[in-house]
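Have a look at this one.
For this view, one protein chain was removed and the others were kept in their places.
This part shows chain A:
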Amino acid sequence: MLSYIAKRLAMAIPTLLIVITASFFLMRVAPGGPFDGERQLPPEIEANLMAAYHLDEPLPMQYLRYMGNLLQGDFGPSFKYKDFSVTDLIAQGFPVSLELGGLAILLALLLGIPMGVMAALKRNTTVDYLLMGTALGGIAVPNFVIAPLMALFFGVILGWLPVGGWNGGALPNLVLPVVALAIQQIAYIARMMRASMIEVLGSHFIRTARAKGLNERQVIWRHALRPAMLPVLSYLGPAIAGIITGSVVIEQIFGLPGIGRYFVQGALNRDYTLVMGTVVFYGILIVLMNLIVDLLYSLFDPQIRYDD
């Protein structure tokens, strides 16, 4: 098991290297720089700033310097939030994003799995069509469309919930962003759960369970549910990636202080180090989450074992 984890982490290094390199150079290809503003800075000040941040060096030099610092765990200073290092900003924003994303995944599982099971059990009935039609809608409409509509309806028209802001993570402030973030995942998970449940219900060992004289409830709870959940479990890796990228948009729309917002603002401001920092952080997060999901999988399915 440990050697498997070590191997997976070793395999992540080239992945991260490519991600870092690509985003480093892509970022620099974008026109403009971190110190362009509405007011043109005097050339000598700008030159001083560039020198202070080593932006006057040739690009390959900057790349090597950045990589060198990164190896020591230093993401560098933010160009825009001048008193903060990138590490500070991520440390500030991550708890917010984590709470948002974690709740969204939880909601997606809690709603998506029962929806899928229900649809599978009532296959080709009105219930099934209704559930799956809803799910299709959830997939078809992107969250940057749903989120403002929800804010308009529940926040402005009905006035039930705040339209934005974090407010220290108060529940009313969480509802809209979490739901907006979860909708697409609920839909995916429901559809996946339905398909795998139908497949499992048609399998030979379910026939065996019925032949034993078990009733339908026992057949479904004891024998069908866990195997049917396996595909959903392996989807959690990509789902977490989806939630992360989704939260970039949602945090911006609802004005939440998560790292997604820093990412967007960093990109707009050409805050090179901040963007790079969030990209690297996201990369590591996705790699780790996929690893954790794969390890969880071996807990659920005895046929998968990573030890030697």
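One rule holds for everything that comes next: a contact is a pair of C-beta atoms (placed from the backbone, for glycine too) under 8 Å apart; a residue touches a chain by one contact, two chains touch by 3 or more; residues count from 1.
Going forward, contacts and distances are computed from a predicted model.
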item: "Pirin family protein", "ABC-type dipeptide transporter", "Putative FAD-linked oxidoreductase" or "Tetratricopeptide repeat protein" - which is the UniProt name of the missing chain; value: "ABC-type dipeptide transporter"
item: Contact residue for the chain not shown (choose from A:Leu55, A:Ala151 or A:Ala209); value: A:Ala209
item: Chain not shown, touching residues in chain A; value: 7, 10, 203-205, 207-215, 222-223, 226-227, 300-303, 308
